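One structure below.
Missing here is one protein chain; the remaining ones are kept as they sit in the complex.
As written, the chains take the letters A, B and C, and residue 1 is the first residue of each chain.
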Amino acid sequence: MTDEHTLAGAGAGEARTPARYAYYPGCSLHGTSREFDESLRAVAAALGVSLTEIPDWSCCGASSGHTTDHMLGVALPARNLAIAEEQGFDQVLAPCAACYNRLSAARLAVDTEAGFAERVPEIIGRPFANSVEVHNAVELLRDAAPAIEEKVAAALVPNPLDGVKLAAYYGCLLVRPFEVCGYDDPERPTSMDEVIAACGAEPVDWNMKVECCGGSFSVSRTASVVRLGRSIIEDARANGAEAIVVACPLCHSNLDLRQKAMVQRGSRPMPVLFVTQLVGLALGLTPVELGMPRHFVNTEPFLADLVQRAAERVAAEQKVKEEAAAKAAARREKAGV
Amino acid sequence: MSDPTQARSAQHAGAAAGEFEPRITAFVCNWCTYTGADLAGTSRLNMASNVRIIRLPCTGRIDPLFIIKSFERGADGVIVSGCHPADCHYTSGNYHARRRFAVFHDLMEFIGVDPRRMTFSWVSASEGAKWRDVVDEAVTNVRELGPFDAYRALAPEDESDAAEASAAAVAAAKSVAATGSVAAAKSVTAEAEAS
Amino acid sequence: MSRIGVFVCHCGENIARTVDVAAVAEAIKDHPGVAFATDYKYMCSDPGQTMVKEAIEEHKLTGVVIAACSPHMHERTFRRACDQAGLNKYMCEMANIREHCSWIHEDRADATAKAIDIARTIVEKVKHNKPLESIRIPVTKRALVIGGGIAGIQAALDIADGGHQVVLIEKEASIGGHMSQLSETFPTLDCSQCILTPRMVEAYQHPNITLHTWSEVEKVDGYIGNFEVTIRKKARSVNEDLCNGCGDCQAACPAKRIPSEFEAGLGMRTAIYVPFPQAVPNIPVLDRQNCTLYKGRRKGLAKDACGKCKEACLKGAIDYDTEDTFIKEDIGAIVVATGFQLYSIGREQPEGLKGYGEYGYGEVPDVIDGLQFERLASASGPTAGAILRPSDGKEPTTVVFVHCVGSRDPEKGMKYCSKICCMYNAKHAMLYKHKVHEGRAVAFYMDIRAAGKGYDEFSRRAIEEDQAEYIRGRVSRIYRDGGKVKVWGYDTLSQEQVVIDADMVVLATAIRPQPGVEQLAQTLSISYDENGFINEAHPKLRPVETNTAGVFVAGACQAPRDIPDSVAMASAAGAKVMSLFSADELEREPAVAVVNENTCIGCMNCANVCAYGAIEQREICTVDGQVCGHVAYVNPGVCQGCGTCQAVCLSKSVELQTFTDEQVYSEINALCFWE
Partner (left out) sequence: MSAHPRTLAAEIHDATGVNAATCYQCGKCSAGCPMASESDLRPHNVMRLVIQDRRDKALSDQSIWLCLTCETCSARCPNACDPARVIDALREMSLDAGVADLPRTIGAFHKAFLEQIRSNGRLHEMGMVMEYKLRSGELMKDVANAPGMLSRGKLSLRADRIDGVDEIKRIFEKCGVTP
């Protein structure tokens, strides 16, 4: 029964109705991670996916909610699902991994826990049939991978991401617990790697894909976050990644905002991109449109480098062409004389 | 899965209050379910005491008339249980039984018995706990349906003619075992009714 | 008027605790047709049986009901007693008031009432029992052993030495099974090949043993003493009579990079191959999946793409066009010894298993399983016995051994204990330390289960003498970290996280039954448990019998087993077979169907549903020999007594002895609920 919603659309976009989502941005995308919101909207537009923000949506409670009270942790997300239902939607897009996890967990709880199906509507004071599927941004992009590939191939300008080594970082909330998320393998997820590949970049094989970054301790227990974040960044670096790709505001602010404390002085900073920003770049959107300047780890050197390498590739190709042309010309002359 | 203890606690409460206590006859095969019931015993799995077991070599041996007969003799419910499909000790007996009872099930209301009074299940020799659950669930269900006395009138001392009353339905069920068609069965029974 | 004696057993306290046995005897005493009723502490005891015998004489009993345990427990016992007292043994039945009553109820009143019902029901049945004679059937003194591992070999040799014919079939190209892959064996560290190979040869050369390798059971008909087994000999493409095992074909084969099953993927083989040098028989098979010629044929090439082995074979033993052949064997008894497989925990998982992505098996080359380590440690293995890790062929200086991978793991693997891993992990740690003295061997375990002669001493030796570091705790993650393999563990004794930079990790993955054992079990109509292991007839008293008479079980196909257990079990099965073969005929319950020719309308519904083909059509002739119709006839030798025919009989003309309509209806009526 839980599969019905958590697994829906996994690996099969066509299984889902034409991409029309009730959009649940969540607090972070209105605050510390607005570039996630901006880049998602931009990419969605480019891919022809319609997002309708859930009117008057409220916070999902994040870890503070369920840590304090199980029912609170279910009721807060449920209110938003109920509104989406009211609006006649059958699927919600929750790009923030924390929100996605809480919304999905709430769905599961209402489906499986005794009495919840009755108590939750009573508590949120709204009718609630628990009929709305919850999906995350990676899921959306994985299913759109073919479309992305096409667009990248069709582009007139060279793809700046061509061959760039990127580490897909899933963290916890996107893949665990499997009963709640279930759209990808909890130990060896591949969805974000598929998106990276679709963008023409090269996903690196590394070890910290699903390790925890310290999540909600960013403010309250920074030391832990720094310790955990360091091992993640160093492993990505050790495996040749030029940047880390994430789909979770918590992971992002931890790895981006706290990175100074994580890496030794002098070592090259490791840009941390939202998966939507990555796709945006592949689709030819500008860094500004994608909110890149909002990052703490300056992405400009990285982006400049990409452009540079792209230019070099073009030049190289050009050279080959010209030489070929020259040879041909020479042969023609011989023949002519 | 209904709460296993429910049936029993209710039973003792009921017995005390002199309330309705379902009487259930179980037709089980010797190799799987009977042995499974033995296992329930050796595992000391407590269960409702309303069920009386009649041992047969195989569910394939169970003649639908047995079931009708049981109801006619005042059983409030009947359990038929044998080996899992493909596990039949006699390779295919339970398959034929299944085929037959599928039809028989359709004919139940026709002969005035609420199908919910019947439980068909597969309990293997290693499923003592499952047998316990089958028994307790059957008892709970039948208790809800209340006593069955539609056939009381049909219960004379000489059973034979009472048997005739429902023989038509059975003949139908049997002919299906041969023809495999429910429609055929229904028509046969209909004729029997008409005549 | 029948005179039935009812004997109610206390079974010590087992029945008496919850059932008022005296009350049962009292209540049944006045039941019509009951001549005598009593209760006693242990009916199955000698005095108890004597009591039954005396009562039969004294009260001129025509039938006996023993209200005690399950008929599966003691029916034989009491029927024998009646027989000795001169009462036809089929006039004796058990009323099960223990398993089906006293053991499953608490309320004494309920239980007693039910016990009386049960006794009454059986009394009513016995009233309609008829004296019957047991059926005597001939026994074919020829055994089939399925599986050529150590268990199968042992069973085959024991039976053959006992002077009986044995057909031994093996689905692989050679007998020997997993034991032939092992390096050394616990707890003695003697070389596996050295003790096994002679047995393999012995089995091959034994005058009483017919060996079919590259063969499988296709079909089994008949019953104990009289099975007819169809064996599929898979197309070998090599004529077993002509081949002299010179090996020229292998040398000539161009397809040389096929992962060898025998080397657990650590070595390569050719497309035409003998699995290993000591193979028995030393006759190659052609692996058509990987053969260049057959690949070509599958592509539909006009002419054959290869043919080198055929050219190379001076005996002309190779034939590319052979097909599977089928041979029928008359068999009296069958021993199932199909053995085990190791649970492979790579990315592809069997239905319903979550697998172990966290352990990186199949992705990190230096994470291997127990069998692969056996091959590394084996003198005949791909490294000639040197412990070298797969990724770069270097000698690992730190090796981690992980116990219970997929075992004792209800959530992600098997919930049972695989039994042999604790021992072979200790062995592996030792072998490694013996070969790499400076090396570090770390074992993560949950419990050390070393119950067996010399077993605990052995595993202690690994720790005390060979300094294997044993850490109590499961491993959480294993991944490649540069040239190392990182292992995240936890020491629950020192309460610390443990991270080890290993060079190689050996996973002791769970023991599972061979694939396809379910189908085989269904072919033999024997049962298997939820893990696919063959069920024994009784966990304590009939450990090598199955629920189908004449079919026995030995070795790891019944549960995870080590070599000594498998061999012991095989010899036990062999002994069972020989006791079956000790008589020329065997007795069978006369539970067979009989047709009443006067009422049979010859519709042959019964024949259609009979799973044993026991029912044939017979012509009815008039006095002057004119055929005037036909009726059904049941062959008592073939009939197994399921009674399906009776249930579908439209004219009530077929009757299953011991379960007649009369008997069943009496039982139903005995449960008359109208007060």
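We adopt the following convention: a residue touches a chain if its C-beta (ideal position, glycine included) is under 8 Å from a C-beta of that chain, and two chains touch if they have at least 3 such contacts.
The model shown is predicted, which means the values in this text are computed figures rather than measured ones.
Participant: Need the list of shown chains touched by the one chain that isn't shown.
Facilitator: The undisplayed chain, in the complete complex, is in contact with A, C.
Participant: Tell me which of A:R79, A:R107 or A:K209 is the one touching the absent chain.
Facilitator: For the chain that is not drawn, the touching residue is A:R79.
Participant: From the list A:A22, A:A168, A:C212 or A:M270, which touches the chain that is not on show?
Facilitator: Looking across A:A22, A:A168, A:C212 or A:M270, the contact with the absent chain belongs to A:C212.
Participant: For the chain not shown, which residue from C:C69, C:V475, C:V551 or C:A572 touches it across the whole complex?
Facilitator: Answer from the full complex: C:V475 touches the omitted chain.
Participant: To test your reading of the contact rule: which positions on subunit C touch the chain that is missing from view?
Facilitator: Residues of subunit C in contact with the hidden chain: 358, 404, 408-413, 446, 472-477, 488-492, 495, 497-498.
Participant: Applying the definition given at the start, please give the residues of subunit A touching the unseen chain.
Facilitator: Interface residues of subunit A facing the absent chain: 27-28, 30-34, 56-59, 61-72, 75-76, 79, 122-126, 172, 176-178, 186-187, 210-212, 214-217, 219-222, 224, 228, 257, 293-296.
Everything below uses one rule, namely that only the chains that are shown with their structure count from here on.
Participant: What chain lies closest to the overall centre, CA atoms only?
Facilitator: Smallest centre-to-centre distance to the global C-alpha mean: chain C.
Participant: If you count the C-beta pairs in contact for each pair of chains, which pair comes out on top?
Facilitator: Result: the chain pair B-C has the most contacts.
Participant: When the C-alpha atoms of subunit A and subunit C are each averaged to a single point, how far apart are the two points in Å?
Facilitator: For subunit A versus subunit C, the centre distance works out to 51 Å.
Participant: Where the CA atoms of subunit A average out and where those of subunit B average out, how many Å apart are those spots?
Facilitator: 57
Participant: Inside the complex, what are the residues of subunit C that reach subunit B?
Facilitator: 70-73, 96, 98-101, 103-107, 109-111, 113-114, 117-118, 121, 522, 525, 527, 529-530, 535, 547-548, 591, 603, 605, 608-609, 611-612, 640-644, 646-650, 656, 659, 661, 664-665, 667-669, 671-674
Participant: Which of the residues in subunit A end up touching subunit C in this complex?
Facilitator: The touching residues are 178, 185-188, 207, 238.
Participant: For a test of understanding, state which residues of subunit C touch subunit A in their complex under the given definition.
Facilitator: Touch residues, subunit C against subunit A: 347, 354, 356-358, 363, 479-482, 486.
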